[in-house]
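Only one protein chain is missing from this complex, and each of the others stays in its spot.
Letters A and B name the chains as they come in the text, with residue numbers starting at 1 for each one.
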Amino acid sequence: MTTLAHFQLLASMLFAVGLFGAVTRRNAIVVLLSIEIMFNAANLSLVAFWRYGPHPEQLSGVVFAIFGITIAAAEAAVGLALVIVIYRYYKSIEVDKMRSLKG
Amino acid sequence: MDVTFIILSLITVVGAIWAVTLRNLIHGVLSLVLFFFGVAGFFFYLNADFVGWVQILVYVGAVAILAIFAIMLTHNLTAKDEPGFFSLRWLTGMAIAAAVGAVLWFAIKNNAAMLQTAPAGVTSSVADIGRKMMTDWVVPFEVVSLLLTAAMIGAIVIAMEQISHRK
Partner (left out) sequence: MNPATHIPWIASYLWLIPLLPFAAAGVSALLPQRCRKTSAGLAIGVIVVSTLLSFCALAESILHGLEPHAGRTWSAMQTHEVWHSLIEFTWFNYGTTSLKLGFVLDPLTAAMATMVSLVSALIFIYSLGYMSRDKNFTRFFTFLSLFAGAMLGLVVTNNLLLFFICWELVGLASYLLIGFWYHRPSAAAAAKKAFIVTKIGDTGFFAGLLWLYHATGTLQFYTPDHTGALEQVTALAGLPGIMGLSLAGTIALLIFCGAVGKSGQWPLHVWLPDAMEGPTPVSALIHAATMVAAGVFLVARTYPLFQASPQVLTLVAWIGAFTAIMAATIAVAQNDIKRILAYSTVSQLGYMVMGLGVGGMAAAMFHLLMHGFFKALLFLGAGSVIHGCHNEQDIFKMGGVKKHMPITFWTYFVGTLALAGIFPLAGFWSKDEVLTAAFRWGGGLHKGPFVLGCLGVFLTAFYMWRQVCLVFLGEYRGGKARAGHKHVGQEEAETHHETAPGVPHESPAVMTVPLIILAVFSAFMGFSGLPEHANFIHHFLNPEHAPHVVNWFVIGTASALAFAGLGAGHLLYGVKPLAPDEPDPLKAKLGKLRDFLRDKWYCDELYEATVVRFVRIAAVVVDLGDRLLDGVTVGLGLLARGVSFFNFKFDEQAINCGFDGGCGSVRVIGRCFAALQDGRVQSYLRLVAVTAAILAFWFFLK
């Protein structure tokens, strides 16, 4: 029988994979997509909690996941637009090239 | 643990790993699509049908296509000079991801409530979700719609800046 722990372990594993991509890859697009993976992992966790939770009729997990998807979509749209602008400016989308935060 | 869970887990995990490791960005996005479908499958499996459809529509239909366009617009079909598997960078990344994953694993393992099985008869009809959205969650709902509008306008404004300069 599949327990809640299975889902949560899977979600945390996906989160870790996304985190790995976000801190490792140099390409800004891949970094953004890795962040999407982390979002998805969080959504999966929320929906699983809703499914196994004591008050499924409240639908909190589902509603939260929908909000999460919405925000992730907004984030992806703005993020990819920024990537395009950064590409125009730096002629590159390598995250390491953007170092103007350095004092 | 049943067969559906195992198959879906394989799809998602493999899709995610490919998405973050493949050098060819188009291949990466395609494996990401695989991952998105896998997660959508999980949503169906968890009786959250509506979320599953939203997942497919938004992620596969919009985010993945957007990413492909971004890749093409930046002439970046393959990631050049990405360091190798055993580079310091990748090892650090793996260590960090493993540490965070271990924390989560630790938290899940030490929680007895995690061992419960799924109660029967849990559903989420679109009508129920709609009712919830319009009653308990109406303020966040409106805020999110505002945010989405702002993000859409913002994305357009950011990306078209060059055109306005050319004029």
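In this section, a residue touches a chain if its C-beta (ideal position, glycine included) is under 8 Å from a C-beta of that chain, and two chains touch if they have at least 3 such contacts.
Note that the structure is a prediction, hence the values are computed from the model and not measured.
**Q** Out of B:102, B:115, B:138 or B:160, which touches the unshown chain?
**A** Of all options in B:102, B:115, B:138 or B:160, contact with the hidden chain holds for B:102.
**Q** Given that one chain is not shown, which residue among A:19, A:42 or A:69 touches it?
**A** Of the listed residues, the one touching the omitted chain is A:19.
**Q** Kindly note down the residues of chain B that lie in touch with the hidden chain.
**A** 88, 92-93, 96-97, 99-100, 102-103, 106-107, 110
**Q** What is the set of chain A residues that contact the non-displayed chain in the whole complex?
**A** So the residues of chain A touching the missing chain come out as 19, 22-24, 31, 95-96, 98-103.
The criterion applied here is as follows: only the chains that are shown with their structure count from here on.
**Q** Between chain A and chain B, what's the gap in Å when you average each chain's C-alpha atoms?
**A** So the centre of chain A lies 5 Å away from the centre of chain B.
**Q** Report the residues of chain A in contact with chain B in the complex, numbered from low to high.
**A** 1-10, 12-21, 23-27, 29-30, 32-34, 36-37, 40, 43-44, 47-48, 50-52, 56, 58-59, 61-63, 65-67, 69-78, 80-85, 87-88, 93
**Q** Could you pull out which chain B residues touch chain A in their complex?
**A** 1-2, 5, 9, 12-13, 16-17, 19-21, 25, 28-29, 32, 35-36, 39, 42-43, 46-48, 50-51, 54-55, 58-59, 62-63, 66-67, 69-71, 73-74, 76, 79, 81-83, 89-90, 92-94, 96-98, 100-101, 104-105, 108-109, 113-119, 122, 124, 128-129, 132-133, 137, 140, 144, 147-148, 150-152, 154-156, 158-159, 161-162
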